[in-house]
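Here we show just some of the chains, and they stay where they sit in the whole.
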Amino acid sequence: MSETWLPTLRTATPQDGFDLATKLARIGVKVTQPSAELRDKLRSSYEQDTAQLIASSQVIATHFQTVAAANNYWRE
Amino acid sequence: MSETWLPTLRTATPQDGFDLATKLARIGVKVTQPSAELRDKLRSSYEQDTAQLIASSQVIATHFQTVAAANNYWRE
């Protein structure tokens, strides 16, 4: 992935930050399994496995901590 | 999800912050499995699986760290 996909951790709103956290979680899967074709094939399995849905939510939560801190929790 | 569902991380009380953390954990599942119908179908399985209940509680705990920090732990 040579293109720029993460120029900054700054976002305008908490909600945009949550979207960014979701993106980071997905990229974390992508770097381990770069084949889009294979990821699509695998998707049907984890989308119906609640344990994996919860695990995905955990990864997002971890990234959201980072993004929220980077934005000083959007306090101003 | 184009509507605004997360305008701020600020809450009036720690308890409201816990509720927000719970909401964030659920949204984290929702972004991975957007079908409400399918989520409802899956719900019956994880609601009776203690391992998954504990994993859900873990996601909430992670988000609660973020929300609590954002509110400076409601110290005032």
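By letter and in written order, the chains are A and B; residue numbering begins at 1 in each of them.
The rule we apply is simple: a contact is a pair of C-beta atoms (placed from the backbone, for glycine too) under 8 Å apart; a residue touches a chain by one contact, two chains touch by 3 or more.
Just so we're clear, the structure is a prediction, and the values are computed from it rather than from any experiment.
**Q** All chains are the same sequence, and 2 are placed; what is the full number of copies?
**A** Identical chains making up the full complex: 6 copies.
Definition applied: only the chains that are shown with their structure count from here on.
**Q** So, what's the distance in Å between the C-alpha centres of chain B and chain A?
**A** Distance between chain centres: 15 Å.
**Q** Please output the residues of chain A touching chain B within their complex, sorted ascending.
**A** Those residues of chain A that touch chain B are 13-15, 18, 22, 46-48, 50-51, 53-58, 60-62, 64-65, 68-69, 73-75.
**Q** Considering the complex alone, what residue numbers of chain B touch chain A?
**A** Listed in rising order, the residues of chain B that touch chain A are 4-9, 24-29, 31-33, 38, 42-43, 45-46, 49, 51-52, 55-56, 58-59, 62-63, 65-66, 69-70.
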